[in-house]
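Just one protein chain is left out here, and the rest sit where they should.
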Amino acid sequence: MLTFTIRRLLFAIPTLLFISLAIFLLLELAPGDPMANVPLTVPAEVKEQMRQALGLGEPVPVRFWKWLVQFFWVEPLNIFDHMFGTNFAEGKLRIISWQNRAPVFITIAERIPQTLWVVGTSYVVAILIAIPVGIYSAYKQYSVFDQAGTFVTMIGFSVPPFFSGVLVIIIFAVQLKWFPSIYDTRHVVSDWDSFLVQVRQMFLPVMVLALQITSQLSRFMRASMLDNLNQDYVRTARAKGLREKSVVLIHVLRNSMIPVVTVIALGVPAIFGGAIITEQVFKVNGIGQLLITAIQANDLPMVQTLTFIFAVLIVLFNLIADVLYGILDPRIRYD
Amino acid sequence: MTTKAALLSAAASFVLAPLAHADGHEGERGRDGQVNIIYWQAPSTMNPFLSGGTKDVEAGSLVVEPLARFDETGTIQPWLVDEIPTVENGGVSEDLTQITWKISEGITWSDGTPFTSADVQFTYEYCTHPEGGCAQATKFEGIESVETPDDLTVVVTFADPKPYPYTAFVGGESPILQKAQFESCVGAAASSCTEQNFNPIGTGPFVVDEFRTNDVISLSANPNFRFEGKPAFATVNFKGGGDAEAAGRAVMQTGEFDYAWNLQLAPEVIAQMEAGGLGTPVAGFGPLVERLMLNNTNPDPALGPDERSVVRPHPFLSDPAVYEAMSMAIDRPLLVEIGYGQAGKVTCNWVPAPEVYSSTSMTCDVQDLEGAKAKLEEAGWVDENGDGVREKDGVELRMLYQTSTNAVRQDFQQLIKEWWEEIGFAVELRNVSGSVFFGGDAGSPDTFQKFYADVEMYANTFNGTDPQAYLGNGLCDKAPRPETQWQGENISRFCDEEYDALWAELAKTSGTDARAEIAKQLNDMIVQRGGMIPLVHRGRLSAHANTLGGVELNVWDSELWNIADWYRIAE
Partner (left out) sequence: MTDARDADTPVGAEIETVAGSAAVMGGEPVLATRARSQWWDVWDQFRTHKGAMVGAGIFLAILALVVLGPLFVEMENGIKSNMRARNQPMSLEYPLGTDRLGRDLFARMIAGGRVSLAVGLAAMALSLLLGTLIGVLAGYFKRLDGPLMRLTDLFLALPLLPLLLVMVLLFREPLTAAFGIEVGIFILIVSAIGITSWMQTARIVRGDVLALKEREFVLAARSIGTPARRIVTRHVLPNVLSPIMVSATLGIATAIITESALSFLGLGFPPDFPTWGRLLNDGVPFLELYPGRAFWPGLAISLVVLSINYVGDGLRDALDPRIRGR
């Protein structure tokens, strides 16, 4: 398993380089213009000058190379400088956003806290709810609990957040006035009271997001449990006189986790990626909102950097999932 | 700490100062706590020279100020100067090539240093540097030099006589930057000046405490602001992002915010939000016009990408009977009612405002489907083969009608398509994402400049109150074509020698009345000769909380132009 992990990690490097090139070319090819949001009153020549100032005049390979150097050399140096107070990166050009001409990593660092708070919490809440619900639904298949669970999860999945988000805002923020409708990203949690304020402002977005994630996860959990509950080994375990609890929660659960691990592993990078629509509806202004505004503004350096970080996380977590498969089911061999 | 001390001293000096306006809401600086503003498009920078987006210009206007501004009626007002230079008061030279600004005495930057003519001169150099990519470069067009005979005098010399010299350093798009702060940010270095671009030092009522790009800006009152007792608010929370509905809701229904900008929402939604009772919508009208551009060239896909929308004429839109009938078939009052409500007016003009420039020679507020049909019949457009589409000499009236994605525009498309089909056209609709449609990407076939369609709808406007440059968008050589990388403002590719000649005359004429006369003729010419069909004169609709006083919606400058005078109405 160790050699497998090391081999995969080494192989990840060319993969990621290729992915970054693919993303770059895709963004190049996509129609759009960083000047699209500049008012029509600004004439074409001025817009052209602004494009030149952004470095758009240079050929594609040069720009790609510059981005690679900035991402893999200048930015790490900057982080090093930031941590140890050194000056290695001084004078080197960082990755600059086209929207505001500021280094993209400054903006990303500003956005991470609220995304982790909101999207991260939703994932934790969703996993904590979905796994027990999935297990119990499968164990008591077609019971009232299972039916109700199915109904709620399916509604939860089929109603998109641009609808459910606005709905909960109207009910809980406008009518009942229990929660704020707009997230304050400046809020700092320092004591119990400010923590309560934070919980209050997080409640609606977390609820909307967690419902959606729970729906998905619990469906996979339930289906996989159902598959395993009828296996011969379960009968054998019961016949051996094992307690029902340990049969279900140890033997069956462990064997049912493979699809769930896959879904969770695909979901963790999504925590970083944020939840585009939910963040917009609740004005959380996290990474998801950053990505979508960057795409809309054709801010290619920002989109490229965010998507690439996202790609690194995807490759990494898919590797972790593969390793976990081997632990969950020792029969799985990669060598 | 320093802010607090400064505030205290300001308050102390206020006690001694006489009250300038005693209308009941005076007091010490920062007495009203925090004002919360929400812009559903989030500002990405505080430096208007680097972005040009309205959101950025308006956010910047809290901090940096121009020498003169336009007020809510569109009249130019001295801001950092004593008076507006004119030929009469000697501020503008007789030959119209020089304008001299006299900076008011005693103005300081928020860091306490004096505001001088060197800063004004520096701003000119900053924006005109060829590598800087300044978004407001047109403001400085035609300037030969900016000189500073003394600390409070700025002399701007133009290469040619400039009948309308109030472009540079006037209005929210052209504020003054501090030389000391931005000195190292000229040209290509503009990008490396994140700190400066996010936290500019200004003369305005507020200073930036924290700037989070595309998210939120925290500001506090400028301790060195030149008016005592202003601003009334100690801090500003300027939130960005989301959508217009949420912004309107936060002001008018939940009361979380005090001011929401540019609420492009259906009239019934606005009415229902207003019923929330916490806020009031306010509308103001600039020269923004929603119009249909008529393609004067042939957009036939068979022509290939470099001939398409380049070769003249259009197969049928060049016939006056056709475009006149198209205009007659439109029920503009209904469009206004459905799409914009109190934020829209019927217009037949390309330049509907300011009042003096607005032509009154045309009317178009009554739909006339029968008249339109008769007009087409008369011109020989008849449906001979019975497929419901009129034709003449083998050319059928089939059109592709495109616009950007936007709920109101899609409703308009639907209605106008029905009216045109009623009078014998066949119309195919298309909507394109705004970021592609308004982007100048020469590689995309879907931009509004390429105009690979017969008719397209969007809105355009001009800054300030003088339409000369805007009317220049109808000149032949401004048509987008392959040689210009599809850039250019003459979207309809309207081309008329008479128009070009008349515009050249406008550029030489001075005196508002004479200029207005020519401008009106140009306006009528382009509308009557098939350049466009104006639909709706659109206003800006914003909303403020009922507890927020002093709001004067200004469409000629930044909406936040008078935030120093805003105050909290005691409940």
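By written order: A and B. Residues from 1 in each chain.
The rule is simple: contacts are C-beta pairs under 8 Å (C-beta built on N, C-alpha and C of every residue); 3 or more make two chains touch, one makes a residue touch a chain.
Values in this document were obtained by computation on a predicted structure and should not be read as measured data.
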item: Hidden partner chain, touching residue among B:180, B:266 or B:389; value: B:266
item: Option from B:429, B:442, B:459 or B:502 whose C-beta touches the chain left out; value: B:429
item: Residue of A:39, A:55, A:120 or A:259 touching the missing chain in the full complex; value: A:259
item: Contact footprint on chain B, counting only the chain that is left out; value: 245, 265-266, 268-269, 272, 301, 334, 338, 404-405, 407, 410-411, 413-415, 417-418, 428-433, 436-437, 444-446
item: Residues belonging to chain A that touch the chain removed from view; value: 11, 15, 18-19, 22-23, 26-27, 29-32, 139-143, 147, 150-151, 154-155, 157-160, 162-163, 166-167, 170, 174, 216, 219-220, 223-224, 226-227, 229-230, 234, 255, 258-259, 261-263, 265-266, 269, 291-292, 295, 303, 307-308, 310-311, 314-315, 318, 321, 325, 329, 331-333
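As a working rule, only the chains that are shown with their structure count from here on.
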item: Length of the line joining the C-alpha centres of chain A and chain B, rounded to whole Å; value: 38
item: Touch list for chain B against partner chain A, complex; value: 38, 42, 44-45, 50-54, 130-138, 188, 190-194, 197-198, 210, 212-216, 218, 237, 239-243, 245-246, 249-250, 253-254, 256-257, 276, 434-441, 443-447, 458, 460-463, 470, 480, 484-485, 487-489
item: Touching residues on chain A, where the partner in the complex is chain B; value: 31-54, 93, 96-97, 99-103, 106-107, 110-111, 166, 169, 173-174, 177, 180-182, 184-186, 280-281, 283, 285, 289-290, 293, 295-298
